[in-house]
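Shown here: the complex without one of its protein chains, the others still in place.
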Amino acid sequence: MGNLIPAFLKPESASVQAAKVDMIFTGLTLISAGIVALVIGLVVTFAIRFRRGSRANRGELPSLVSSEFEIGWTAATLFVFLFIFWWATSIEIGAYSAPKDAMEVHVVAKQWMWKTQSASGAREINELHVPVGAPVRLILTSQDVIHSFYIPAFRLKRDALPYQQTETWFQATKTGSFHLLCTEFCGTDHSRMLGRVIVMEPQDYARWLSAQPERDGLAELGERLFTARGCSGCHDAGSKVHAPSLAGIWGQAVPLEGNRTATVDEAYLRDSILQPKRDVVVGYEPIMPSYEGLLTDGEIQSLVAYIRLGTDKLDLIQSLSLEPSQNICAPGQSSASPRSPAMVPGAPAQTPRP
Amino acid sequence: MSEQRQSPARAIWLRSLVVWAILIALLGLSWLAAYGPFGGWTVAVNFGIAAAQATLVAVLFMRLNEASALVRLAAVCGLFWASILFALTLSDTFSRLANV
């Protein structure tokens, strides 16, 4: 029944759940159209037939119309609505838990991008490649505010909450590229937090997987340092401090005070960390504190490697384990502040690793 | 009702200010209790202080001890409505915990 909906009025149906949702939607639309037609039809009919001064018969009300009649249509309405509830719920109950063999994907949402990592280790930004026909279980969290992971083609949506994990699953039935949208208002670029879910045939997926790059260990260390030592407190998007974003600046020419320019290379980054007030980029205040004596040479090297790789290319999927040092929620907050990972009294202190 | 030697308006002000002062004092007490060495009992202590404040409002301010049964029923309905909030919210929170 779901394919009664014309194609231009619905997104693609690319998952098992999509077909079921379309089916209920069609059914509900038909029932609603019937009720609307009934009400509007009666109103229009009565308005014409019983317009003031018309010669329609207005004798005694038929004995049919009495309080039993009212109770009757109340009961009928109740039964119709309860039927719809039962029908919709039966589809929801069956669909709630992921199959046991579902492939696990971790999603971390942050202002304003999606970071995904599949169980096979492939990490992606704003994209997710999955094989067609395989159930995929999504475990979602957020690094800052509440976001919502929405794939219209799969009729799938789940909020990503900070310091919590939420879960959902899908099974794609068609190959192709489908929109991924954020649907919980999360700030300035909420509407630009777009992504793609790319569903591939199993052999294509296997080929794609084997082509994923190895991770650079030094950059990974740099990324941990970046957050642990508080750099992200100012340099991350969403920070209250006006600090330049470091994504993609490697090799760029940046304008400095006094009409000079500098190219962002290893030397420039080292100077910016140790003597930040020397070459400040135009448009920014010289407020960055110096890290002289606070970072070893090796640590500075890791940070440079991280910025060289691209701060938006690597992510901390293991932040899902909610270790304090790696998941700093609010700008300016350091890993030193005490945090309770428990969301409710009596919950275990360490959430189990997925 | 006791006889008012002052004007009725003054009596209302006096009663209300006294109740308010006691409520603020209890608020201060709960603030102190947050820093107190109660361990796991902190929540219980603060709930107790809150209950004392609610009783104060109910008895001295709303005068429920002198009220008719219908008025007391209306006050209890307020509690019932709050319990709807607590019951259904906790049903969600606790069943999330069960899922984790």
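Read from first to last, the chains carry the letters A and B; within each, the first residue is number 1.
What we mean here is this: contacts are C-beta pairs under 8 Å (C-beta built on N, C-alpha and C of every residue); 3 or more make two chains touch, one makes a residue touch a chain.
As a convention for this text, contacts and distances are computed from a predicted model.
Here one chain is missing from view; checked against "Cytochrome c oxidase subunit 1", "ABC transmembrane type-1 domain-containing protein", "Multicomponent Na+:H+ antiporter subunit D" or "Heme ABC transporter ATP-binding protein", UniProt names that protein "Cytochrome c oxidase subunit 1".
For subunit A, the residues touching the absent chain in the complete assembly are 9-11, 17, 20-21, 24-25, 28, 32, 35-36, 39-40, 42-43, 46-47, 50-53, 56-61, 65, 67, 70, 73-74, 77-78, 81-82, 84-85, 88-89, 91-93, 95-96, 111, 144-146, 148, 150, 152-153, 155-159, 161-164, 166-167, 179, 181-192, 194, 238, 240, 328-331, 333, 337-340, 342-344.
Interface residues of subunit B with the unshown chain, by the touch rule above, are 78, 81, 84-85, 88-89, 91-93, 95-96, 98-99.
In the analysis below, only the chains that are shown with their structure count from here on.
Rounded to whole angstrom, the centroid-to-centroid distance between subunit A and subunit B, based on C-alpha atoms, equals 41 Å.
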